[in-house]
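Other chains of the complex are left out, but the ones given are in their true place.
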Amino acid sequence: MAANPTPYAAHIDIGGLSKRFQHRPVLNGLSLTLNDGDLCILVGDNGAGKTTLLRILAGLVRPSQGEVSVCGSSPIGNPRIRRMIGYVGHQPMVYQDLTARENLVHYARLYGLAKGEEVVADAIAAFNMAGYQHQPVRTLSRGMQQRLSLARATLHNPAILLFDEPHTGLDQEAAAFFDQSLRRLNQPGRIILLAAHRPQRLLTVATHVAWLREGAISDHLPVTALGSAPLLNSYLQEVS
Amino acid sequence: MNVLKKPILLVILDILTLVLVPAAVVLVVFFTPVEAVMGPVQKVFYFHVSAAWAGMLCFIIGAVTGGAYLLTRRLHWDWLSTSSIEVGLVFALIAILSGMIWARPIWNTWWVWDPRLTTTAIMTLVYLAYFILRSGLNTQETRARLGAVYAIVAVLTVPLTFFSIRLFRTIHPVVIATGGGDGPAFNMSPRMLTALFASLFVFTLMLIDLVWHRYRLAQLQYETSPEVN
Amino acid sequence: MTGVLAYLAAVWQVFRKDIQVEWRGRQGIPVMLVFALMIVFLFNFALQLSPDLQAGLAAGLLWVSLAFASTLGLNRSISLERENNALDGLLLAPVDRSAVFFGKALGNFCFTSLVGLLLLPIVSLFYQQNLLRLPLAAVLLLGVAAYTSLGTLLSALSIQARTRDILLPVLLFPLALPILIAAVEATRGLLSGQTLAELSSWVYLILAGALLFNAAGLLFFEIILEE
């Protein structure tokens, strides 16, 4: 997790993006631009399409319509772009029968990391996984798996970080550590997009908030400007 | 630790087995008559039958002790159950191999697709599957619990194998039958019978000895290696 | 009395849910049927069974293909319960776990026997034998009942293993072999003109299997499913 991960500026540009499942539109002409150094929180009701949007950005889902550009190219079918993306989804995306460490080493190798072993050791230490690094994932508790998933996604120090409810299952300590990491990760050369349902704790870290409503981004503004958006503000504060 | 100490009874059993097994070999080789038609190969007979008997007995013990585990939920029963099934598997393999050695000269082939042979092989596969099942389970308790259930269901193949010569037409001879099978059997002289019973007895002793050792191994494994699985 | 009724209601509800899932997807039965047909053809080709021999083979092929197809159905039936831990939901329900066994077994029985009955005219056609006879259908249903109840029992064992996706056939085939052989023999006998009475020993063997395996389910399902 060193400084400036890419030689050029990170950038995400989405224009007129639509995604339909069957005939039901989930995303409907969504546009969003994220600039270098942004840490944008994505909020929205259950079923708003946050996961769908993140998966499209990660290149895992093909949009039905519209333009998606991550650092200048479409993320679909483009290994060079994939190299720059780290994605944490609802599932940990690891092998049940391998241990936590083996999974990380596997990913390090797959990403061709030069100092794989070292990076893995660092990640294990950082996420406090040393105690169970040699247990098969199958036997890990939910929070342990979530830590592993976070470690996996940040291992290769990507320029674009996509987090889908990353705090899920983390205990207080791990959640606090993750918030700190966010602060550290949020630098020039990187974009972080983070979907969350209770983003209050993140408002001090984030630079922007985007509200996904009825298939499109209804509001996208700097955290400092939240005062000028009473609706979004009340949505964020609804319950605390 | 206490488990490391070998029980005195086991020591006696060890010695008995070590003495009696060679004695049985000597008995079979030197004191039984050479069978008229088949010649000296026929002497495989004593070990063939004894191994088959010992294997089946082991499988039955495995089922009974499996049931005991389910009732008591004490891992000892499970150790006993797997141990006897493992030993039983070895005996079953010996029965098959010795049968094949016997078959080669007298049926002029290693193997025929005869019901007795096939059911024996299938019984062996059933118990191979038992170990595959166990090795795929994650904790001691699941292994014990599901292993016991499987061992009880699987024991159905034992009577089936035993009676297969009665159910199907077969070239494998029936011996213990009262009505007699149609297969080519040979007449047993009293000395042959004595030797047969002697080797049955010795194999039974050996079975108990082996299962006991295997049981102790399971116990030691449990006590010493907290296998992370 | 109400106990018995509640028990039957639970069996019925588990069964009904399986039917509902099958109806929603309309996939399991077609896949099984196609697979069974495929095996019939595959063997004909790969083993180059000679035509004169085929008459006697009809019974064997019918049962072998049905056994394979049924394994698919059994696998699907239990993997349905595994996704999203739906099985835990069943285990939490205030019903006897043996009722879950009978419900699942009933579903498997229905699917496999449907496939079996559909196979009869098809195999008849390809092997110039008339398999469409009442006693034969009876043997088929009985054999399927024994096979699927054993299969249901073992599928609950196999999903707890790490190789859950592939373990079932290895556990099921050797144990089911006696039943299969008896079924093949009975079918062959019927085809060669014998009556059910003459084949009673085979039929009894199958019946004994069906009873034994269901009894095992009744006794052991609770034990198998606890974690």
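Each chain gets a letter, A, B and C, in the order it is written, and its residues are counted from 1.
Note that in this section a contact is a pair of C-beta atoms (placed from the backbone, for glycine too) under 8 Å apart; a residue touches a chain by one contact, two chains touch by 3 or more.
Note that this is a predicted model, so its numbers are computed, not measured.
Enquirer: Work out the full complex's chain counts from this file and present them as a formula in the displayed labels.
Expert: Tallying all copies in the file yields the formula A x2, B x1, C x2.
Just so it is clear, only the chains that are shown with their structure count from here on.
Enquirer: Based on the averaged CA atom positions, which chain is farthest from chain C?
Expert: Max centre-to-centre separation from chain C belongs to A.
Enquirer: Once every inter-chain C-beta contact is counted, which two chains account for the most?
Expert: Looking across every pairing, the one with the most contacts is B-C.
Enquirer: Specify the chain with the shortest distance from its C-alpha centroid to the centroid of every protein C-alpha atom present.
Expert: Going by the distance between chain centres and the overall C-alpha centre, it is C.
Enquirer: Can you work out the whole-Å distance between the CA centroids of chain A and chain B?
Expert: Going by mean C-alpha positions, chain A sits 60 Å from chain B.
Enquirer: Just curious, how far off is chain C from chain A if you go by their C-alpha centres, in Å?
Expert: Whole-Å distance between the two chain centres: 47.
Enquirer: Can you list every residue of chain A that touches 2 or more other chains, as numbers and ranges?
Expert: 138
Enquirer: Return the residues of chain C touching two or more other chains; collapse runs of consecutive numbers into ranges.
Expert: 162
Enquirer: Once bound in the complex, which stretches of chain B touch chain C?
Expert: Touch list, chain B to chain C: 70, 122-123, 125-126, 129, 132-133, 136-138, 142, 145-146, 149-150, 152-154, 156-157, 160.
Enquirer: Within their complex, state which residues of chain C touch chain B.
Expert: It comes out as residues 150, 153-154, 157-158, 160-164, 167, 170-171, 174-175, 177-178, 212-213, 216, 220, 223-224, 226-227.
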